[in-house]
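Just one protein chain is left out here, and the rest sit where they should.
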Amino acid sequence: MEHNSTGIPHGKLGMWIFLSSEIMLFGAFISAYIVLRMGSPNFGVPPEAIMGRPLATINTFVLITSSVTMVLALAAIQRDNTKQFAMFMVLTSLLGMTFLGIKGYEYHHKISEGLTISSGLFGSFYFTLTGLHALHMIGGLIFNAYVLINGLRGKFNSRHYERVEYAGLYWHFVDLVWVILFPVFYLI
Amino acid sequence: MSSSPEHHEPSFIRKYVFSLDHKTIGLQYMFTSLTFLLFGFGLMLLMRWQLAFPGKPIPIIGGLFGDTFAPGGIMLPEFYNQLGAMHGTIMVFLGVVPLGVGFYGNYFLPLQIGAGDMAFPRLNMMSYWIYFMGGVLMLSSFLMPGGAAQSGWTSYPPLSVIAPPGQTMWLISMTFIITSSLFGSINFIVTTVNMRAPGLNWMRLPVFVWAQFITAILLLFAFPVLQAGAILQLLDRVAGTSFYLPAGLVVSGTLLNRAGGGSALLYQHLFWFLAHPEVYVLILPAMGIVAEILATNTRKPLFGYKTIVRSIMFLGVLSFVVWAHHMFLSGMKTSLARIFMVTTMVISIPSVAILSCYVFSLWGASIRFRVPMLFALAFLPLFGIGGLTGLPLGFLPTDIYLHDTYYVIGHFHYVVVTGSLIALMGGIYHWFPKIFGRSMNEFWGKVHFWGTVVCMNGIFFPMFIQGLAGMQRRLYDPTVQAHNATTQILSPFQLLAAVSLLVFQFPFIINLFVSLFKGQKTVENPWEATTLEWACPSPPPHGNFLSLPQVNRGPYEYSVPGMKKDWSAQNE
Amino acid sequence: MATIFGLWGLFFAYCLIRFRSKKNPTADYAAASKGGLLSFLPDVMVLGFEIWLIFFLGLPIWAEIKEDFPKPEKSNVVELVAEQFSWGFQYPGADGLFSKRDPKQISSGNTIGLDANDPNGKDDFVSINELHVPLGKPTIVYMTSKDVIHSFFIPEFRVKQDVVPGMRVPLWFEPVQTGHFEIGCAQLCGLGHYRMRGEVVVDTPEEFEAWKKEKTKELQQTSS
Partner (left out) sequence: MTENEAPHPASVKPYILVFVGLGILTGLTVFLSYLGLPRHTAILLAGLIALTKVTLIATFFMHLRFEKRAFVFLLLVALFFVTVLVASLIKDIGLIH
C-alpha cells in the first residue's frame, strides 16, 4: 500500500513546509519591527551600553558552534559512529543551554537597567522576538533530547537517520533566525 | 508509518474519539463544524431580531440571557457587539473553513488521490483536537467578565486593546485555531505531493484536489502573519506594550499610561494579509466540490480543465497581493490604494474564468437534476452575484460610499453563504452514499434546497438596498440615524427569512440522521462517477482501498465516444 | 456589468432547459473542448470593462477626491477630534490659526485638550457634534481621534474616511446646497457606535460668519 510519488520522505517534506511557514511568522514580526522603527515617532532605541554588544557576539558564536556540532552529529550517525553522535548531540544541547543562560543574564541586566517589555517599542520588540526565539530554542532542545535518547537506544544508523536530520533542520533554522536577529537588535 | 497488517479491533476511544483514521477525523470535523454553524446562525437570529425590532424584548428565549447581556430580554449594545464579533469568528474560523477544509479535505483528499490515509495521521488527530479546544475556548469566552470579544471579527486596535478580557480569550483561541490549520495544511500538502496513486500525475488530479492543495498552501503562508499580529495584540493587552497604540490616547477621560509610538494600521495590514487569502480558503474548496458534482451530473468532461487549474493557481498567488483593498479608507497612503485597486481588479479575471468554464460545461450535457446538482447549479448564479457585487467595492470611487455599509455585508454573504455554504451542503448530499453506504432522501433534500436558496436570498438581497441607502455596518440600532430609518421596513422581512431559513434546516438535519441509520443501502458507485473515491467500498474500510489503484486516465472521462457505458473510471 | 450578468444568466437558463437529461440523454464528449478562443470571451469582456474602469474612472476620480486637495487659504479649514462617542470640531477663530492640542490637558471643560499655553488658541472655539460649513467654498477637515478608530461618514455628501488615533488624515468636500445633513460613524468604535452621530449644517456665507461670531462671543463670556 505504501507508495511515494516523489521519493522525498514525508517527514523531510513536512519539515521544510513547516519551516517555510515559520519564515512567514518571523517575517511578519521583523516587518513590523522594520516599519515601526522607520515610521514611529518614538521608537526608543536604548544606548549601546544597555544592549551589551560583546556578550551578544559571544552568544552568536555559541549558537553557530552548536549548529556545526549538530551537523557533525548527523555526519557521525551517517558513518554509524553512535558514540561520536551522542557526544556531538550532548555538546549541541549544552551549547544551546549556554545560549539560553547568557540570554537570561542579558534579560536580567536589561530589566535592571530599565529596558523592559513595556518601556518602549524597542524593548517590546526586543523581548517579544528574542523571547519567541528562546521558545523555539527550548522546543529544539526537547527535540534534540528525544533524538539523543533514541540514538542511545540504537534506533539510528547509517540507513535510518531521518529524525536526526529533521532535528538538525529545525536547529539550523533557529540558528538562522538568530543570525538575522543579532544585527537587527544589536548592530543597527 | 505504514499500517500494520494484523486486524485487532481498536477500543472505542481509539476508534471514535482519538482516532488516527482520516475518515473518522473528517467526520469529527463535519459534526463539530455543523454544530458551530448552527450556533453561529443562532447568534445571527438574535441580531436580526434586534435589527428588526430595536429595543423590543427578545421573544421566548429573551429571559435566558440574564441582566449582564439582556436585562428584561432587551439586548444591550455590548451584547449586540459580542454577537456580531462572535458570529463572524465562529462562522469563518470554526464553521465554514473546518467544514470545507477539515471535513472535505480530510475525508476526500486521500480518497481521491488513492492514498490509504494522510501522511501524518497523528498530526491530523492533533489538528482536530486543537481546533476543538480553540472552539470551546471561543464559546467559553461568553462567560468572561464583560462577555466575549466585542470588537468585530476583525478586532481592530485600539478598540480591541482596551476591550474587556473576552478579547484576550479570543486571541488565545485564535492561536489554537491557527496552530490547528498549520498542522492540517502541512499534512494536506505532503499528502498531495507524496501519496498520489501510481499514474495519477498532476494534470490528472480532480479539480477538488487542486482546490484543496492550493487552499492548504494559502493557509500555510497566510496564517502565520495573523499569528504574529495576534501575538502583538495579546502583548498590547497583557504586557503593557504599545505596538498598535500611538502616544497620548485618552480613553473615557483618562490618559492611557503607555510608552506609545505604535501604529493602529499595522494590525490591519497583518490581519488582512491573512484574511484576504482566507476568503479564497472559504471559496476554493467549494469550487472544487462544484466541479465534482457538475462533471458527474452533466455526464461530460469539465470544460477547460487546464484553464480551471491554472486559474486556481493564479487566484492563490494573487490573493496574497490584494489585501489592502479592505483598507482603502483606513488612512492608508492613497498611492498604495491605487496599486491595490489594480491587483483587485485583476483577481476577478481568474474567478470569471472558472465560473465561465463551469457554465460552458453545461453545453452539450445530459443534466441529471439530482439534489447535489441543484446545489451546484444554484452556486453558479449566486456566487456570480457575490463576485460581481464585489467589483464596486474594489473600485476606489464607489468604495468610498459603500465601504463599511450593509452593501459589504450583502456582498460577502453572497460569496460565503450562497456561494461556499451552498456548495458545501450539496457536497454532503453528493458524498453521503460514500461516507455511510446509504443514500439521503431525495424529496426532503429538494425541500431543503428550495427553502434554503429562497430564504438566503431573502436575508441577503435587501442588504444591498440598505447598503446603497448608506446604512453602516455593526449598528446596534440603525433607526437612531435618519438616513437608515428609510430602509428599516426591510428588516422585519429579513428576520422572517432568517427564521424560515432555520425552519428549512430541520428537514436537512432530520434527513441526515435518519438516513444515517435507516437510509436505503447503496452500491459502491451510485452516481456512476469516475474519480478514485468511488473505487473503494462504501463506507471505505480502514486503509481505504483493497488494493493500490492504478490510474490510467484523467478525472472526468464521461461519455467517451465508442464506450458502452457513459463513464470511464480513472482506475479502469 | 449587469449586462454581462444578464447575458450570462440567459445562457445558463438555456443550457439548463436544452440539456436536461430527458431531452438530451447522451452528453457530447467533444463539447468540452469546443469553443476554443471564444470561451475566453467573458474573461476578455470583463477585462476590457475593468481596464476602462480603472484608467478612465477609478484613478482620476480617486485622485480628485483623496489626493488633490483645494488650497487651504481658499477653503474653510476645520480640525476634527473624534472620541467615544462624539465628534469635536475645532475652529481656528478670527486669526485663522489652530491651537496645538495636548492630551494631558483634556478635562470635562476642555474635551479635545486645547493647549492653554498656545497663543493661537485664545480665539479657537469648539463645536461638539455640529459642523458648520459655508456654501460655495470647499471645506477641509483634518481628522484625528483621541481613543479608537472612528469613520467620518456623511451619506449625502458621499464622503467617508477613517479617523485614526495617532494620525492626521485630511478630507475635503464642497457643499452644493444649504441644509442639515447627518454625520454617522462607519467604523465599530464600541458600544455607543450606533448613536455616534452629528450634523453638518451648510450655511450661506453670511449665516456662517454670524454663527462664528456668536460662537466667539460665547467663548469670551465663559472665559471672563
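Chains: A, B and C, in written order; residue numbering restarts at 1 for each.
What we mean here is this: contacts are C-beta pairs under 8 Å (C-beta built on N, C-alpha and C of every residue); 3 or more make two chains touch, one makes a residue touch a chain.
Owing to the predicted nature of the structure, the values given are computational and were not obtained by experimental measurement.
> Taking the whole complex into account, name the chains on display that the unshown chain touches.
Per the touch rule above, the missing chain touches A, B.
> Among A:I8, A:I111 or A:A145, which one touches the chain that has been omitted from the display?
Answering carefully, the residue with contact to the hidden chain is A:I8.
> Which one, B:A52, B:M126, B:I172 or B:V321, makes contact with the chain that was left out?
B:V321
> Could you please point out the chain B residues that touch the chain left off the display?
1, 221, 225, 263, 265-266, 269, 273, 320-321, 324, 332-333, 335-336
> Just checking the interface: what residues of chain A touch the absent partner chain?
On the side of chain A, residues 4, 6-9, 16-17, 19-21, 23-24, 27-28, 31-32, 34-36, 38-41, 53, 57, 60-61, 64-65, 67-68, 70-72, 75, 78, 159-162, 165, 168-169, 172-173, 175-176, 179-180, 182-183, 186-188 touch the unshown chain.
Going forward, only the chains that are shown with their structure count from here on.
> What chains touch chain A and also chain B?
none
> How many angstrom lie between the CA centroids of chain A and chain B, rounded to a whole number?
Roughly 35 Å, centre to centre.
> So, what's the distance in Å between the C-alpha centres of chain C and chain A?
So the centre of chain A lies 48 Å away from the centre of chain C.
> So how far apart, in whole Å, are chain B and chain C when each is placed at the average of its C-alpha atoms?
The answer is 31 Å.
> Among the residues of chain B, which are close enough to touch at least two other chains?
247, 260, 262-263
> Under the stated contact criterion, what part of chain C meets chain B in this complex?
Touching chain B from chain C are residues 1, 4-5, 8-9, 11-12, 15-16, 19-21, 24-32, 34-35, 39-40, 42-43, 46-47, 50, 53-54, 57-59, 61-62, 65-67, 83-84, 103-104, 106-108, 113, 146-149, 151, 153, 155-156, 158-167, 169, 182, 184-195, 197.
> Please name which positions on chain B make contact with chain C in the complex.
Spelled out, the residues of chain B in touch with chain C are 76-78, 81, 84, 150-152, 156, 158-159, 162, 245-253, 255, 260, 262-265, 298-305, 307, 329-331, 334, 337-338, 341-342, 345-346, 348-349, 352-353, 356-357, 359-369, 377, 380-381, 384-385, 388, 391, 395-397, 400-401, 403-405, 469-470, 472-478, 480-483, 556, 558-561, 566.
> Taking the touch rule as given, give the residues of chain B at its contact with chain A in the complex, in rising order.
1-3, 115-116, 119-120, 123, 182, 185-187, 189-190, 193-198, 200, 220-225, 227-229, 231-232, 235, 239-243, 247, 258-263, 266, 270, 273, 543, 545, 548
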